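What follows is one structure encoded as structure tokens, with my remarks underneath.
With one protein chain withheld, the remaining protein chains of the complex are depicted in position.
For chain A:
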Amino acid sequence: MLWNAKEISLYLKEKAYIDTIIVPLLPISFSDRTKQEAEQAEFITLLTNLLERQFKGRMLLVPPFTYLSEEDAQHRLEKLQKWIQEFESRQFDHVFCLTSDSGWKEFESDLDGKLIWMPSIPLEHMEEKYKRKIVDDQVNQLVKLIVQKWQTN
């Protein structure tokens, strides 16, 4: 489900079936990393949207967790943990945080397996056909990973 009025009303009606949340983690800054971050945002947004399409009936795609890259990492982590706690208290048994920002990697253990880090692929100059193929491959990997997590508990 997407975070819009029409699909959320379906969510409210069918709550029992929707137990998974996906959160894109997107950094923002105006520095030498700006372009890279824009590219990450494009890639992660595309990926999460395709995933949502695949798993529409069990997965809620919430608005991205956006933060300034300069922001203190510890502070950012606490804030994300609050988000996760809130989701878990609302009967979302599976929370997945998808990002290309390598800054999160050191917190992998703090996030308890909920972090999925994907290296961002520069799609900007790519031909439409290859773009689709590459992104499809990435989505398929994620699909497998998520189905696996669903089956383990």
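Just so we're on the same page, a contact is a pair of C-beta atoms (placed from the backbone, for glycine too) under 8 Å apart; a residue touches a chain by one contact, two chains touch by 3 or more; residues count from 1.
Basically, contacts and distances are computed from a predicted model.
Participant: According to its UniProt record, what is the protein name of the omitted chain, chosen from "Menaquinol:cytochrome c reductase iron-sulfur subunit", "ABC transporter permease", "Oligopeptide transport ATP-binding protein OppD" or "Fe-S cluster assembly protein SufD"?
Facilitator: "Menaquinol:cytochrome c reductase iron-sulfur subunit"
Participant: Tell me where the left-out chain touches chain A, residue by residue.
Facilitator: Within chain A, the residues that touch the unshown chain are 10, 14, 17-18, 53-59, 132, 143, 147, 150.
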